[in-house]
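First the structure, which I've put down as structure tokens, then a few questions once you've had a look.
As you look at this complex, bear in mind that one protein chain is not there, while each of the others sits in place.
This part shows chain A:
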Amino acid sequence: MTSYRYGRPALRSSVDVQLQSAFSEGNWNAVVRLAAKRAATFKDPYYEAIKMCAESQLDGTAEKCGVLVAIDELMQNKKVPDLDIIELYEWACRDFLGYEIEYAETLGPLRVRWAKANATSPLALQCMQACLEKWDLVSAQQIATTLDKTHANSTDRRYLFWNITLTFLLSISPQCTDASRKVYSLLAVRQLERAADLTENWPDSEPTDRGLRTEEEICLYYRVLLSHGTKEEFISRLQSPNLGAIRQLKKGHKLLFCEGLKALESWGEWDCIYSICREALTRGIEGETTPFFVCDLQVWKKFAVAASKAADPDNALIEVQTLLKQYIEIKDKASEMHRKNLSLALLETTFRLPVTTLDPDHNSTGLSPRVVQLGLYLDQYFERLAAFDDIKYYITELSFEEIKTFMQAVMPRIVDENSDKSRKIVLKVLECKLRYLLTTCPQTLSPQPSVANGEVQDGPFQCRLCNKPASLPCRCCLKMVISSASELYQQIACDSKLSDAIPRLDKDPRLDLALVIGISLLKLAGLKPQTSDTGPSIWKDIDPGLFLQGVLVLDVQLKVSPRDNELRLLLVQLYLLLGCASYAYQLWIPLDVKRTIQDALSPIFFDRISNISPGLFQGTRSFMEPLRAYYNNTLRDACPLRIWDAFSSGSYTSILDMVEYDSDLRRSCTMMMALVEERRAIRCFGGRIECEIEAHPLTANITESTILVNKTDYGSFPNFESINGPPLHEFLRLGPGLSNERSHLAFLSEQYLDLLAYKPPKEYKPSKANEAALRDREYTIEVLSRLSESLADLLHKPETPSRLNSGETSYYTIVSLLSAALLTAISTSRNDPPPRESLSLVTSSIKTAFATLRGTLPLSNPVENPRMPQACYAFADIQTLSWVRDAALAIRHSAGFVLAIHDKELARDRSGRSGLHRDVLAEMRALYEISGKALGEVKSTVQRLKEALAEGGWLDRLLDLVFGGEDQEEEDEVRKAVGEMVGGRAGAEEWAGKVIESWREGMKGWGMVRME
């Protein structure tokens, strides 16, 4: 037997050369003829099968389907089929699988039948593999059980564990009926328990025994327990002598220890975490494992947290520290990494000790043991790139007094006066970052009375660092951070010794300074997290000058450090916010996000891209191709990639993880985003959408109850914020990130549009036109009621509003209402009582929602700002333009859809009885008209924006915004600082040119967008 997967199956060697070569050349007519002859001569059904197989390759539908009939016959007659014939059929009907026939109902059971009858044959195993590769778990499990029984005394332990693994997989799979789920769950647990007991009682038995021996077998047991067993059982095994986590560690196996800790934490079993960590770390010291084997930061952290939750936390924490000291004594033998982990563990334990234990009256001085420990840590590590990240969370835990002492008394003493210049600079950079961090920490504010000394105060709080009235972030502190950071920046730039030292440092200190300055400017400008309730154009609530200064500083820095991904990612987002999508794309390309990492990273650039820049889809043919290709290639088969490799290697935990990963990937929000963005863009240019979204192979298993998963990776973004507020990337997005709710809304809306756009194929001429029309209408009503119900349900979920930006909320609300309106419209025939109430209620909601959305159309509400061109507001708000257009088209096509049904009915039935209700028609015509007007508005907005951009003087206007125009003589500190960093107005010209050019390109794209 050869693999049929990648090509034709090989014919039996007994088949003559002539037939063999016709078959291998794909000369199907010849094969049919020859095989028929041989069948007649030899009376061997095998030749019949070859004939059938060749026929299936011919064009006629009847011939193609012959093989399906043949398979059905094999199913009906209860005899054991010929394996070679199964192979031929399986190949022949490969294109029908999942459509015309289900593997699990046909070929899978045939293979089971064969394998059961030939259990000792090595080919039985290949039958299991074949079923597995078609992801037919029911059949694969049955074969595995047979094989296990047959090979019960074999030294190949895999038979037993294949059986168990498949039984378990089946028990958690949708392929399993609810009735048998329990049985399979029990079966998997029981078999493993028996194996576990065997090993626990006779740890050193034979390789043929049916116990648990390898790390993979043992971890499989725990995984199954975690899923189907009890917590008590899990915990008691985890601590048992032979199968426990510690025993595994002694054998050099860490997986169980890691997975065990994770499970314990999820249950809040801190006592158990405490004892396992203690034992594991003690074994390391005593030399029973390699000393630093479990010396991970998370182990120390969990150990310390567990101690702080113990009945006697003081003593427990002392025990942690004692063990830690023992490690510190041998740290010379450790790698730098582990030494650092130990230092961090020391910090961690200090921070977990109850404050009172440490130093009852530390508040008076601020020089608490925590502050001392932080100082000691920095003494060793302040030059390391990760220093800021390492201490960030600890700083935010300090009280204000401690913070003050730390910044004023501890930081300056970390390097002494005579120390190397570059070391001093590195420390100062760290200090700048910390000072920025403090502007995000609430403990730096104290409440202040609204009136003090007879004067009304600006803010409800006072900043304890600068004593000015403030709210978070304190503007005065931000300005100070900017000016000290830019001073430092200049100092480096002007000192050739320092500049020369840069390549020897872990990181160019100017980069962090530019980030601090840039981000402070954005904050100073008033940038807020982009949540559901922030307005569509960022400009409305922020100071454009400061914001653009921030972008400019960062952009200039990218020229100095083009390899820095943090900075690049930040800029990509900022330019998307500004409406400079083509420039953002230029910055995105060098990141070379490709293949596997696309699922996690693509949303950073591609999410909502069709809304802000449909033009990008024109011309750049490969724009979304790599993303599409990734999903098409990776998810082509129903079976998780490489799963057989894991089976054959006995990697049982890999199997379970790969199945989970595969299931997540098939439900990826990024995948849905890719499909939807592309469809939206295609519609913008009147292109042809290949297939309905619901019929797309990638959405085949996505139903309304499927939870779509978002795995966007923001890990490479700079984040100097404290944990008290959102991370930086949430300030920079075009709205809330990808989510299950938003993805489903997009999916359903696309289905709705598909329904509106559906046209029966030209050759479709049903003989019974009346019946067909009735059926069509029924079908439409069915789809509409499903869609309108699901859309409404989703929109009413309490978490949904926070997952959408305002344009999206309007658009999806409108689509949802439209589907409801259409449902009423189509189900109300002429003779029904007028649907006035129900329909007009919905249509008036549509009109209101749409009027609100239209009211936000760029340029429609000029903002009072003499220096800022109105068009700039619009560029940052192109999303709204897009949502108005999309909503208008949805309304237009919905109304058109209803009216067309009516016309069709009239044409079919002259009596007019089957037409729609008069009221319905009136409502639809009204909607149609409104949408037409709105599209006109969108069109003229685009036109006006293009004209605005065509005017001269943009460069100056933009630079005026950044640097202040001639009328703004008084120099403010911040602007001066920025000017110095970027080489003044002249130095910013190139940048301004790029921004304007990108706006022009964006509008050029919009100029091509169709408004019908």
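Quick notes on this one:
Basically, a contact is a pair of C-beta atoms (placed from the backbone, for glycine too) under 8 Å apart; a residue touches a chain by one contact, two chains touch by 3 or more; residues count from 1.
Convention: contacts and distances are computed from a predicted model.
A chain of the complex is left out here; the name its UniProt entry carries, from "DNA repair-scaffolding protein", "Proteasome subunit beta", "Acyl-CoA N-acyltransferase" or "Thioredoxin", is "Acyl-CoA N-acyltransferase".
In the complete complex, the residue from A:Leu58, A:Leu97 or A:Cys258 that touches the missing chain is A:Cys258. The chain omitted from view is touched by exactly one of A:Arg8, A:Lys331, A:Lys528 or A:Lys711, namely A:Lys711. The chain that is not drawn here is touched, among residues A:Ala104, A:Val183, A:Leu297 or A:Ile996, by A:Leu297. Among A:Cys65, A:Val183, A:Ala600 or A:Ala772, only A:Ala600 touches the chain that is left out of the view.
Among A:Leu198, A:Leu641, A:Ala772 or A:Ile996, only A:Leu641 touches the chain that is left out of the view.
One chain is missing from the display, and on chain A it is touched by residues 215-216, 252, 254-255, 258, 296-299, 335-338, 340-341, 344, 384-386, 389-390, 506-507, 563, 565, 591-597, 599-601, 630, 633-634, 641-643, 645-646, 649, 651, 653-655, 657-658, 660-661, 664, 711, 713, 715-716.
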